[in-house]
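Inspection log for the structure reproduced underneath, given as structure tokens.
Note that one protein chain is taken out, while the other chains of the complex remain in position.
Our next item is chain A:
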């Protein structure tokens, strides 16, 4: 059976794919549906949801349209989640490949550095990094990647250790290929599948970390973020709890979609490769 059909037969995976598609749709049509600044005042302050159909989700403390903010927030969450995960996977695979392929002192040093990064709570590291360099979208991405590359690095290293003894690596050596070329053109691509299998967990963690940073006021101040919306709503938690609850639900559905779809993809492809 081909992997796509297998994927479509798993209800959890399909549910995840639908959630993700909805999120990506939201992110893509946000500028078309809500052109202009989502942080502009759109109506009376603290309008409850489902009162005025031009503002279906109501307005926040300053009279900003919650629905517009929600759609634009999807862009930030998705962009940061994907970019941070891509950066973490890239750094992790390169460090892991270098450590595993070079062995010896290089391996020892790189792995101790990995240990050090895993010893500092990654959220604390991200907090310190953003506060030092100043909050902007790129810095938030870098801060999250800084705390998440260690997992992929360990997995890539373990995989490289088993690959480097294989015949095709020995033959690449025999024809006089440069070791770095062997490492990155022969070994790394073959070590990637188990590393990529972690992507959904890493994207999900990155989205949650971004939300937490924004919640603490360390997100990009020029962008709408769901974490920032939750923090905004916190000031009126007693009278208008929906302002914090609605963006939180969006976060939960997004992360859940990423997990379910990711798990579905890993399972269907693992079966195809005969691993399960």
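Observations
One rule holds in what follows: contacts are C-beta pairs under 8 Å (C-beta built on N, C-alpha and C of every residue); 3 or more make two chains touch, one makes a residue touch a chain; residues count from 1.
One rule holds for everything that comes next: contacts and distances are computed from a predicted model.
Comparing "YciI family protein", "ABC transporter permease", "PAP2 superfamily protein" or "SAM-dependent methyltransferase" against the UniProt entry of the hidden chain yields the protein name "ABC transporter permease".
Interface note for the absent chain: among A:93, A:244 or A:268, the touching residue is A:244.
Of the candidate positions A:14, A:79, A:192 or A:256, contact with the unshown chain belongs to A:256. Not every partner is drawn; the one left out touches chain A at residues 12, 112-113, 115-116, 118-125, 127-129, 131-134, 204, 208, 211-212, 215-216, 218, 227, 230, 234, 237-238, 241, 244-245, 248, 251-253, 255-256, 259-260.
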